[in-house]
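Take a look at the structure below.
Removed from the display is one protein chain of the complex; every other protein chain stays in position.
And then subunit A:
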Amino acid sequence: MIDFTVKIGGEAGFGIMTTGLFLGKIATRSGYHAFEYSEYPSLIRGGHNVIEVRISDEEVHSQGQGVDLLLCLNKETADLHGHEVREGGVIVFDNEKTDESKLMKPDRNIHYVHIPFSRILRENSLPMVMLNNIALGVLMHLIGADMEILNTLIAETFARKGEEIITKNREAATLGMNEAKKNFKIDILHKLEKKSVISPKLYITGNEVIGLGAIRAGCQFYCAYPMTPSSAILHYLASKAEKAGIVVKHAEDEISVINMALGASWAGARSMVATSGGGFALMVEAVSLSGMTETPIVIVMGQRPGPATGMPTWTEQGDLHFVIRSGHGEFPKIVLAPGDVGEAYKLTVEAFNLADRYQTPVLIMADKYLQEGHQSVEKFEIQSRFDRDRIDRGKLLSQEELLKITSYKRYLITDDGISSRALPGMKQSLHQANSYEHGEDGHTTEDAGERVKQVDKRNRKEATYLSNDFRLPEVFGAKEPPLTVVSWGSMKGPILQAMKESGGSFNYVHFSRLWPLDFGKLKEFLGRFGKFLLIENNSTGQLGQLLTMATGIEFPQKLLKYSGRPVYPHEIMVKIKELL
């Protein structure tokens, strides 16, 4: 069975990430599954970047422990990650960059392969940008992959730059491959033979799949201010804006971002914004405005370690309480948290429908781990949704419907808490969206009775959501195991991987809908399980606290990680062994 991890490390700015992306695509195009995990500092040049690609016959949900092939393009890679290489693994190094005598550990069964990257560049007068092609050529040989796939990828990538550039890139890859053949003759790693039957896969990041979901959901206005880990949604949608019919605006700050989006949404455009904790903190006043004016909006909240600027390029789930409680005053909001790229697509499409249906903010909580790493997902899994995806704009009135209403009231008191929406520009649409408390017609009011009626009306949306759209968490794994893991969002991957690798000694309760929660149903639901292990990528167990508040059920057993790194499957397995 094939299941191995390649780690590539080098100086930032020299194409490490592209090398990893190509490797993942080569794997998926050969019929395998792939999962990517990267670590990089908040610098543009000169920092140390690493990217890991795990390649497997079977579906792979997370990075693994240990590395089978370490490709060192700088000294730090060898120094910092040499010890991660498993027995029987391979370390590729350049002796101009790395001290061979220090690298080699005679007591370990590791194959050391010297590839003179620097010399190859020099002797062939190749610029630094060709380094990743040479590295890919080396990898092609070491993992026994089909060089034709790489050649095709190069041609696709540089199609616009012309034949000459394509040839140069291919030649550099061939130089790498030949050098690897010369220096490394034995087959150590599994051969990544192209499978005879290949079901097409997308190799895609959380950010890109959220972008795809937004396009499909009919997003018309996307507004953002760059902030890791959500900037790539802006990049993706900006590059597709015209083709998709979306206006993408890079505004001056996050405050402007969300207020523009609310303006566009009030005028009738489906609107989305994305940011991270710091940017979201600036948006929070307008989250409340969305609640008060009942203007739909989808907000992607990409978490990273805080407080303040924190560790910008690392991962954490530290903002759950902040998001659920965001915004002054009391108003309903809906918070979703996809666990992987498939779920991210589905929940993004749904988020737009929920926002229109409930006319209130809908938040998608993700994090660096889910947003920036590539994961393979069956093309079918995404494609098969296209037919099921539907656009539900809730109580948005058409012009015909509006004309039938004799005296339109934007904030009409209704049983489900949701009032019909007319758009400015429609005949007889006269109304105002009011940030002040207002009566049914939108006019400002400070009348006690009207105030209470409007608060109750807005709050009733939560009850409507709970009866129509609340879903209990999904349960993965065996029916009655001795232990149940509880977690949320992106930790789904490492948990499912651990479940698989441990042979199913536990099951997993996955929360992807975090707010509002039906406390009664949840209490009954959680009551069916025995012993719990709470796993979260934060230091205080925020989901656990929330569930305890909601149900009284406590989570004394916890695995909390807040080092800026995701939880690893083996850490889960160790913890579970302790508990069983």
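The rule we apply is simple: a residue touches a chain if its C-beta (ideal position, glycine included) is under 8 Å from a C-beta of that chain, and two chains touch if they have at least 3 such contacts; residues count from 1.
Here, contacts and distances are computed from a predicted model.
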(request) Out of "ATP-dependent Clp protease adaptor protein ClpS", "ABC transporter permease subunit", "2-oxoacid ferredoxin oxidoreductase" or "RNA polymerase sigma factor", flag the one the UniProt entry gives for the chain missing from this complex. (result) "2-oxoacid ferredoxin oxidoreductase"
(request) From the listed residues A:A180, A:I382 or A:I572, report the one that touches the chain absent from this view. (result) A:I382
(request) Identify the residue among A:L202, A:V300 or A:A351 that touches the chain left out of the display. (result) A:L202
(request) Touching the absent chain in the whole complex: find that residue among A:N434, A:S512 or A:N538. (result) A:N434
(request) Using the touch definition up top, pick the residue from A:L175, A:I215, A:L234 or A:A344 that touches the left-out chain. (result) A:I215
(request) Give the residue, chosen from A:V85, A:I210, A:I246 or A:V509, that touches the chain omitted from the document. (result) A:I246
(message) Even though one chain is hidden, which residues of subunit A still touch it in the full complex?
(response) 28-29, 200-204, 208, 212, 215-216, 218, 220-221, 223, 240-247, 249, 251-253, 255-257, 259-271, 285-286, 289, 293, 379, 382-383, 386, 391, 423-436, 443-444
